[in-house]
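Down below is the structure, laid out as structure tokens.
For this depiction, one protein chain was excluded, whereas all remaining protein chains were kept in their positions.
So, subunit A:
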Amino acid sequence: MGVASMAIRGFLLLLLFLSAAHLSFSLYEDQVGLMDWHQQYIGKVKEAVFHTPKSGRRRVVVSTEENVIASLDLRHGGIIWRRVLGSNDVISGIDIALGKYVITLSSDGSILRAWNLPDGQMVWESFLEGSGSSKSLLSVPTSLKIDKENLILVFGKGSLHAISSIDGDVLWEKDFAVESVEVQQIVQPIGGDVAYVVGFVGSSHFDVYQINVRNGELLKHNSAPFSGGFSGEALLVSSEILLTLDSTRSKLVLVSFQDGEINYQQTPISDIFGDSLGTPVLLPSKLPGFFSVKLNGAVIFIRVTGEGKLEVLDKVNNVAAISGAISISDGQQAFGLVQHGDGKIHLTVKPTHDSSADLLKESIDMDNQRGVVHKVFVNNYIRTDRSNGFRALIVMEDDSLLLLQQGAVVWSREDGLASIIDVVTSELPVEKVGVSVAKVEQNLFDWLKGHILKLKGTLMLASAADVAAIQEMRLKSFEKSKLTRDHNGFRKLLIVLTRAGKLFALHTGYGQVVWSLLLPTLRKSETCKYPTGLNIYQWQVPHHHAMDENPSVLIVGRCGQSSEAPGVLSIVDAYTGKEINSMAAVHSIVQVIPLPFTDSTEQRLHLLIDANQRGHLYPRTSEAVDIFQREFTNIYWYSVEADNGIIKGHALKGNCNQEAVDSYCFESKDIWSIVFPSDSEKIIATVTRKLSEVVHTQAKVIADSEVMYKYISKNLLFVATVAPKGSGEIGTASPEESWLTVYLIDTVTGRILHRMTHHGSQGPVHAVFSENWVVYHYFNLRAHRYEMSVIEIYDQSRADNKDVLKLVLGKHNLTSPISSYSRPEVVTKSQSYYFTYSVKAIDVTLTAKGITSKQLLIGTINDQVLALDKRFLDPRRSLNPTQEEKEEGIIPLTDALPIIPQSYVTHNLKVEGLRGIVTVPAKLESTTLAFTYGVDLFFTQLAPSRTYDSLTDDFSYALLLITIVALIAAIFVTWVWSEKKELKEKWR
């Protein structure tokens, strides 16, 4: 008996040792790309500069709304290099200087950087000081030289700077902040030594400063009042004429400032366009000698003649975008124009001297899911017949980037995927009977050949060609990209909502786009000027009718930024990407609560809370109301008012008291509220458990055969508050004046179950809540390191149930109902550890049944994702764990959490601009799917406790086969031998 138990113990230890050896997620280099994919994006392009030398790589350098500077290959649109700037380092200007440097101006005109054009190495960086705030303007004149140095003129923070383009030295600067002038433009006439700084003072004065570009000396300053007042916009028509509108927008005002002398010339709009009712809008495109005005949906090009006369050149309808002017051969300039019409886009390139002629007119078929054209950038090249050819880079409404050339789309980039707002997953369709899979599967010979190759690989006998063949075979596995459900649940659709209001369905196999939909409800329209997408929810997940009904998702958005703005709802079929239903301008939406009830068609009930704390029930069917009424008294929710420091609990009261009877509208009442003292606590983070999480067991068996009961409640809320002084960045508060307080609050009763203060700590706090524990990351000011803490919460009222005698006598409370109303007796355990890095996001792995041990997925500041076993964050860790504790898997306590390079799930890749991590369970219990998004996308499969329930991809069937054959052969041989031996025996 004792021996047996020893043996079992030894075996367990061995198992433990084996599993401990693989505490981390790890990957061999040749496994890259087998289960993961990585996609790189740049975001919506703001500005583009072409670099097309006669020989060598042709490229376009772009700056984007995601603060990315990228150099793209013009031939295929691939990224040559890319730099992602900090989140508050917004790029306001980009240009190429000296033909080898990319110059970027960012951070409100205070940081100027030069990047090497071929490889993106930063060459120099200049910090431009200024005291004011202003428009930031970057101008890289090609001909302006001082002592053989090319100058860059930058206006930012109220100062004008001249910077050497070779080393970034500031040669001179001139402060305009004290002049209270709102600078509009910097004009540098070609060939001259002067620059003009022009702008408005208030709304009634126009000022011109003439500056010597050699030393920054102010040569002349003129100011002239204007009685009508300015509208604020200004457009430079030529190097000495500025165009603006008066404050009533009824007159066009030409301001000429030749040699610093200001002259106004006003032209009533009705004189030019006749009596039209619309208000004109100046289009901000730099076209020499003329300008464009948008009026009543049409764009009118107006030329400014030498004497300041205005002359209408052309009127074009349905204009989507106009490019800036580019110079083509022999001193001429041209510009591009994009129009929409009958499902196509029409690209026209016109010379600036004669806008009635067309240099190019092309019509291109366009996927209507891309919306309208937002921006166009034109570039010319010399064709073989010496005529001018044009290529156009266009930015679409869905943030995608396309290159048009010779009437066709040469390449396109789905850069909307760089700004994902929310993600849900959907199952793929079930494989239907009749659709045979066998056809596509390889025959036996191919199968065997593949495995022989694999075997060669494992035995290290494979040649280089074989290795390549193996790799290709593994990567191009057809299985992975099938559009049907698989047995293990690895194939799914990731449905993502982007900031542009486009919905993409990505296949988890290789990340390919299955369908995409530009949501009509989230497009700019007359009724909805600034639509923003908020979240996606699972609307309908058919289980009973999985064969003939498609799942659908609910997309919630609102028209405008404020929470009072009217909401928009869309329901989209997850298989086809078609909008099934939409509701625009319903009511304001502050909170969406997916309820745990479904109707007979398996549509999930959702309660949408508006700004007046009324609940609106969806779907709007009487059946839904019936189900809802049954559970009426059991519905509770909470709201967090972070600015006021209040957390409130709500319950339903009754139908709305409105004039119109609305049976789907319900009034709510406050049932509890927690008010944090505003002078000492400020809410910075709130986290709850995921609704979809499955917990395998409530009991946790600890070393000495004791049982602890996890306190598992879906109604727990983790709240972190900091002292108001410590709510800023690191370095702004001292340890004495900053503290972090964390709470665990029951959201039904409003009871605070646990409260703990970390003195000398501050935010930002990133937290994740799972089962009965919460892990949070914050900054410890005393140690000046980041820390991670874990709180585990256990139910004490069930603790005495482990007494067998009581169980037998029936004196246990196992059958007593678990109620959210009861006051639980809980105990909490907590521990803190240092963590090296800043954190951008934390999530936890989810598995189908919740049996597999958990890993934390930590998105670090380095844009990598680290998988950290939850066992490292176990409050029962101690310096010297006992033998029993060691067997249980408790790791000796260390002050810091280990960073094991092999446990980076992103291995040597970066998910630039990482914003979020989403995990979804696969059907296979051991495996979970993790999707990380930011500017880049990364997807992988994780097995936190190794794949114990399936053979790995590496498993060599051929080796198994050979072994069996060898065994059979051996049996025969030995049989023959024994026969012979027996015969010999008998002869003896």
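By our rule, a contact is a pair of C-beta atoms (placed from the backbone, for glycine too) under 8 Å apart; a residue touches a chain by one contact, two chains touch by 3 or more; residues count from 1.
Keep in mind that, in the parts below, contacts and distances are computed from a predicted model.
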Record-based protein name (UniProt) of the chain missing from this complex, from "DNA replication complex GINS protein PSF1", "Pescadillo homolog", "ATP-dependent DNA helicase 2 subunit KU80" or "ER membrane protein complex subunit 7-like protein": "ER membrane protein complex subunit 7-like protein"
Identified contact with the non-displayed chain, of A:Asp73, A:Glu149, A:Glu173 or A:Asp486: A:Glu173
Per the touch definition above, residue among A:Arg75, A:Arg630 or A:Arg785 touching the missing chain: A:Arg785
Sites on subunit A contacted by the missing partner chain, in the whole complex: 26-30, 32, 81, 83, 85-89, 110-111, 113, 116, 119-125, 127, 129, 169-170, 172-173, 175, 458-461, 729-732, 764, 779, 781, 783-786, 836-838, 840, 861-864, 896, 899, 901-902, 904, 907-908, 910, 959-960, 962-963, 966-967, 970, 974
